[in-house]
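One protein chain is absent from this view; the other protein chains keep their places.
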Amino acid sequence: MAEVSCRQVVKIYDGGVQAVKGIDLEIADREFVVLVGPSGCGKSTTLRMIAGLEEISAGEIWIGGDIVNDVPPRDRDIAMVFQNYALYPHMSVFDNMAFGLKLRKFPRDEIKRRVDEAARILDIVPLLERKPRALSGGQRQRVAMGRAIVRNPKVFLFDEPLSNLDAKLRVQMRTEIKKVHQTVRTTTVYVTHDQVEAMTLADRVVVMNGGVIEQVGSPQELYHSPATRFVAGFIGSPAMNFLPARVVDGASGGLAVQVTDQIRLPVPPARADRYGKYKDRPMVLGLRPEHLFEYHENGRAGWERVDLPVDVVEPMGMETMVHFFIGHEPVCARVDPATHAEPGEMLPLSADMNQMHLMEPDTGRVV
Amino acid sequence: MSATTFDAAQSRAISHRHSLHRQRAWALWGSYVALAVFVVMFLVPPFYMVMTSLKSSAEISAQKGDPWIVHHPTLANFWYLITYPNFQTYYLNSVIVTVFTVVISMVIAVLAAFSLARMSFWGSQTLATGVFLTYLIPASLLFLPLFRVIGFLGLINSYWCLVLLYPTLAVPFCTWIMIGYFSSIPKELDEAALIDGAGYLQMLFKIFIPVAMPGIIAATIFAFTVAWGQFLYPLAYLYTSNQMVLTVGIVSDLIRGDVFEWGKIMAANVLASLPPILIYAFLMDYYVAGLTAGATKG
Partner (left out) sequence: MADGTSVPVGVMAPGAVARPRGSMKKFAQRRSTIAFCLCLPLILLIAGFVVYPAFYAIYLSMLNKKMTAFVGLSNFAFLIRRHTFQLVIFQSCLFAITAVVFKALIGFVMAHLMHNIPGKNQRIWRGLLLVPWVIPLALSTLTWWWMFDPSYSALNWILEQLGFSAVPWLGVGWIARFCTITVNVWYGTPFFMIMYLAALKSVPEQLYEAAAIDGAGAVQKLFFVTIPMMRNIIAITVLFSLIVTFADFDIVRILTSGGPEDMTHVFATYAFQVGIQSGDIPLGAADSLFMFPILAFAAFFVLRGVNRRSREIAA
């Protein structure tokens, strides 16, 4: 069993900087968990504490049922893939992958069997005799993963492994990593600042910010039900639109959200109870660009039409991003590429209010 | 997990944490102790040099008590040397020779390095390697044939021969350092300057030298050190006191026959070591940078 458990883990550096402020995290066996967040949020620090490369200031970390606070990395039965690959430049690919096994005195045929197996999984068999400097970035990354796989550890740790690759290669490697996880089924903790990687790879995503965990959940949960404004704005690309608004009485008895004097959007009846107590308080309305679209008369009933002047149009091929301003707030809508929109012209918009989110402006909590 | 096992685990964790922390503290303090031992070993001779320089001849020959400390410190040795005309001559000669050597060496090295680093011409690569190789022909091989050459130039027993010869010791390494520094200046700077209308010499003076100033300082210090402390060439070519430089002057002059005036010798050492030590104290980082230019720039 290879669960990973962090209990009230704190990291304070010399000088008083608190990088991790007490996080609790339970990772199940065979789960693929992604720690995601902006730079400096403490995700890499947490990963390195799990690896044993950073000392834990307070709290406990358990791997596979044993507390590992003061166990050195070599005895934690973990493997790590670094952002810069950290391949031994003077050793061949084979030796790089075999190094950990050699240190643990595995018999030679066992080493060869494991390295060949891993090389087969990662499709790097023809590279086994080469030195790292003769490999491309993607190949080096695969060797780094191979080094981790042969060890057959309890936990895989990935520290932003795709950050050094170009965009196209990154997409390719993402799929590779997912395939490897499906084949090898080892508990994985993966750190990235790219929320797309998080969403596509993870069984569960841990969103971190400023040393604390904002929310833990499956990618779908985070997307549909963010708990805080930070998570709502971090997950999803392009980012959610935030507009200051007030909850007011609506047209036919229900509630509505007043964004500006001219724009009042109806609240779905199902949410009336939830939002009732926030009436007449300044709140923040969140709507994702994909839930804004061009208004059609034949569209769903009751959807308000709002006409806005277009600021910038970004045709992306399969969709078009249209940027507006509501007051001083920038708004982005993801519309059908067939939509005709020109900068300066008015475009009629509508919103799927079933997908709205309402947040407290001071705490960021989604209500 | 039940409360008791949790506590037991926690106390185990805490004691474990202390031992790991203690291990790391041990390694750190062990390093300091070992380094302190090394420092003592390496600073013993300079320390003793200073101690002896403060002793009177009487105290030295009396040999009473601990020779490692001064019982009756006196500045008489220093005073003697400062007012001793020969010593003044040695110092002056050393300064003249060193200054000229440094200037000549740096001019040659900077010009050559600029050319080799930036402008490729036929044979420039072999020349750069060749420059490095000459370092491997030591002075102790050249001093005898040079004896004839210097004689032919009529410069035997004149410290000007040193001004000619010392650059051969300094220039190769200085050139090598400067090539390293010049090469690391991005070519875009050249191109921007060319577009701005600069000629090559202007590029050298207005861009390369200012940007590579740390390298220039390091190379200058190296040339200075080599020139100031050279012993073989002056010993071979200079015979009269009025031409000698400090290194040979101290060795030959203050050791008169069988009488070694150690107090004065050590005081002379201290005075002669002052310029390098002062430069080192203030410009240590450049000193080190010069030495490690090879390690980091390949």
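List of remarks:
When the chains are written out, they are named A and B in that same order, and each has its own residue count from 1.
Everything below uses one rule, namely that a residue touches a chain if its C-beta (ideal position, glycine included) is under 8 Å from a C-beta of that chain, and two chains touch if they have at least 3 such contacts.
Keep in mind it's a predicted model, so treat the numbers as computed, not measured.
Counted over the whole complex, the shown chains touched by the missing one are A, B. For the options A:K11, A:K43, A:R147 or A:H291, the residue in contact with the chain missing from this view is A:R147. When the whole complex is considered, the residue among B:N93, B:T175, B:T220 or B:Q243 that touches the unshown chain is B:T175.
Touch with the chain that is not drawn comes from one residue among B:L127, B:A193 or B:I207, which is B:L127. Listed residues B:N77, B:S115 or B:T220: the one in touch with the omitted chain is B:S115.
Touch with the chain omitted from the figure is made, among B:P145, B:G197 or B:P210, by B:P145.
Contact between chain B and the absent chain runs through residues 27-28, 31-32, 34-35, 38-39, 41-43, 45-46, 48-49, 52, 60, 63, 66-68, 107-109, 111-112, 114-116, 119-122, 124, 127, 129-134, 136-149, 164-165, 167-168, 171-172, 175, 200, 225, 228-229, 231-232, 235-236, 246-248, 250-251, 260, 262, 265-266, 269, 272-273, 276-277, 280-281, 284, 287-288, 291-292, 294-296, 298. Where chain A meets the missing chain, the touching residues are 51-53, 72-74, 78-80, 82, 84, 86-91, 99-100, 103-104, 133, 147, 151.
Note that in this section only the chains that are shown with their structure count from here on.
Look at where the CA atoms of chain A average out and do the same for chain B: the two points lie 55 Å apart.
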